[in-house]
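Let me begin by presenting the structure, written as structure tokens, before commenting on it.
For this depiction, one protein chain was excluded, whereas all remaining protein chains were kept in their positions.
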Amino acid sequence: MTSLLSSHLEDCSTSQYFCFSVRCEVCGEYWYSSSIPFSKAAQAAQHQEKKELYDAIYQREKERAKLAAGQEARERFSQCPVCRRLVCDACFLICDEMDLCRECAARMKEPGEPVAT
Amino acid sequence: MQNKLKELRALNAFAKKQSVGMQRKLMLYWVSMILVVFAAVILLLSIAGAFSQSDEQLHEVMELHLQNTQDNLASHLDRLTAQSLNLSKELSREIEGTLVQEGISLQEVNDDPEQLLKLQQIMYPLVNATLQTANCNGAYVILDATANTTLPVSDHSRSGLHLRYSNLSASSPVTPTVVYFRGIPDIARQKDLELHNRWNLEFDTDQIPGCQELMSSPLDRPAQRYFWSRRIDLKGTWESAMLLCVPIVGNDGTVYGVCGVELSALYFQLSYPAVEGQFGSAVTVLAPIQDSRLLLSDGLVGSVNGTYLDGQETLTIHQGRYYNEYDAGTDRYIGLHQTIPISKGEPADTVWAAAIMIPQDSYAAYTAELQRTWVIAALGLLVVLLALSFFLARRFVRPIIDSLKRFQQEELPEQGLSSGISEVDELAEFLNARARNQRLEQGELPPNIAELFDQFVQRKNLLTEAERNILRYYIDGHEIADIPDLAFISMSTVRKHNRSIYEKLGVASRDELMLYIDLLRRCGRLQELF
Partner (left out) sequence: MKRRWSLLLLLCLLLTGCSAATSGEHLISAAEGSGAYSAALLPFLPGYALRDGEDTLYAEVSQGSAVTCFDVQAIPAMARGVGRYWYPHVLATVVLAVDRTRTDAVITGWNSLREIGVPVGMSSFSVVRNMLAMGALSYGLDPEKPSKRDALDFLEHLCQSGGFELDGSDAPVLICLDYEAAAWNRDGGTYEIIVPVEGTLSYRMGLLSDVPLTLDPGLDEALLAAGLPLEDGEKPSGFPSDYRSARTLSEEDYDRFLILTGDSSRDLRRQVFHTRLYTTADMREHILAALLITAAILLWKGTVSHRMVRHDIRRVVNVLSWLMVGWLLLRLFKYQLPQEGALCRVCWYGYYLFQLALPVALLYLTEILDRTEGEKRLLRPLWPPFVVYVLSVLLVMTNDLHQLVFRFTPGGSWASDYCYGPGYWIVMVFSLLFLASALWRLLRQGCQSPSPRGRFLPLLFCTGLLAYLAAYIKRVPLAWESDLTVNICILSVLFFEAVLHGGLIPVNTQYQRLFASAPINLTLLDADGRTVLSSPGARPVSRSVWQRLRTDMQQPLLRDRDTQFHAVPVRSGMAVWQEDLSQLNRLQKESQDMQTRLEAANALLREEGEVKKRLLAAEANRALFEQLDRDMERRIASLSHLIEALPEEARPGNLTAYITLCLCHIKRRCNLFFLARQGEPLPGDELGMYLDELAELARYGGLKTLLRCGQIGALKIRSAALCYDFAFETISWALREEASPLMGYLEKEGSQLAFRFLPGGNPGRWQFSRELTAAVSALGGQIVCKDLDDAFGICLTLPFGGESSD
């Protein structure tokens, strides 16, 4: 699941902070991870000469932020066992037999209750 | 000192080490709380002046009283003065008329009883009228003449008339009897008056200080100079009185004599009764002040009911904020005084004052009463608060102690005990769980375990496929956090499933669920769950 999510994470980071988004493939809505500020954001702007060092730190922190974002996304995203798409909690229904995404459930005419509203 | 401190510290440490009951501790907190609040309230009240209120109140009452008394007294004395001045004017006209008619001067009346008698006969109706109308107990007139100049006492013996009321008392104030105190007895016989049993023909002017001086110096008009004498003992009687001395001034300025009214101590006492108030009975005093001392022996004192004054004391004045204190040596009085001008043209060494006095004992009794009320109320409040704190502490501690007792008696109900305090319940549950675990570890099984298992296994059929999946993960020993990765569902979904799993299986927590699974595994019935 983690690897699936990390492959779906889209990078919306800026030079100041790290933020990743995941898009629900059913409703199309983006979910954004909590932004984590880049620890050297202020210094990086002042010291252009240390750019390489800061770039390295940036990359390292970004990796860490990406992991955190994946963990965060794990709370909200499921994979539909039928269509294999990544869906948000609002689009993921708990049905009697099997948990399905909203569209698959509609196709199979399965009633269900969304995990989150 | 340092040793003491050390000891104290050691004591404190010892006290800290001592295990104290919960209730006592709680009680201690409550009590200290209450004491602090109580102290704050007392402080606030004392700042707000709740305790000095009675002094202020006393001050107000006394000031009012003094004002009233002074007004009364001043108007009384003023009226007497006015009547005496009137008397003096009329007497001088009559005397002059008679003298002119007879063609003699006043000096020639000396040693002439007939002329004196004549003069006194003229003067009598005036004096009598003054006595009847004025608010006093006696009226008199002294002529600057004597019946016998040859006598040794002739230089301070003067002819005159003095009428006074005899049977003054509080019980029969309406019909006093006029008695003849000084004067030629023929008039008494003519007017059918009783002679005073200490009757005398003439006045002894030495008894009246200032009288001689008044007669000897010429004046323009009587209002120029008059005075009230200090209290003097009436010669030969037990009574004492103050005399208003007004000169009888002739046309040419010669002073024919002195006339006026008399205020006896008894009369004053009857006129100014003591006023009973909530602080004690207040006595009215009219007395001269000398060197910040009030000379009661020279003045008049109202009714002294309820006090120990006898009218002879000399009181030392101590000024106070709300009231003055008057020290009589043995007794103390509190009150207020105010100077009052009653004489005119007199040497200014005597200042007269009107005063109101209350025995300090009675006021002290009053304030003590008030204080007692406060103290009792405060103590009552304190006791009520303490009782309340005791009650509350007990109420708070009771369920805890009860449940602790039940722990000690090893009667741990399976369903958890409900003491009404969540911490205690949790502790109970924890102990229960531990006890159960211990038993399990010792290989024991709870008695109704088989039944429980059956129920559990049966209930498992209620689960949906997805929930069963998750349960399987648990059985395989996975943690909740692993499940999203394994089942490709979000954590929220897992939680949601968890809730319904717990609900359907009738367990309260994951621990309980794991306990069931563990037990089933031990019993080898785990496959029933699949």
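In this document, chain identifiers A and B correspond to the written order of the chains, with residue numbering beginning at 1 in each.
One rule holds in what follows: a residue touches a chain if its C-beta (ideal position, glycine included) is under 8 Å from a C-beta of that chain, and two chains touch if they have at least 3 such contacts.
The shown structure was predicted, so the numbers you read here are calculated from the model rather than taken from an experiment.
One chain is not displayed; in the complete assembly it touches the shown chains A, B. Of the options A:Cys12, A:Ile57 or A:Cys83, the residue whose C-beta touches the omitted chain is A:Cys12. Listed for subunit B, the residues touching the missing chain in the whole complex are 44-45, 48-50, 53. Residues of subunit A that touch the chain left out of the display are 12, 14, 16-17, 19, 21, 23, 27-35, 37.
Note that only the chains that are shown with their structure count from here on.
Taking the mean of the C-alpha atoms as each chain's centre, subunit A and subunit B sit 81 Å apart. Considering their complex, residues 1-2, 4, 74-79, 81, 89, 92, 94-99, 115-116 of subunit A touch subunit B. Here subunit B touches subunit A in the complex through residues 464-466, 484-493, 496-497, going by the rule given at the top.
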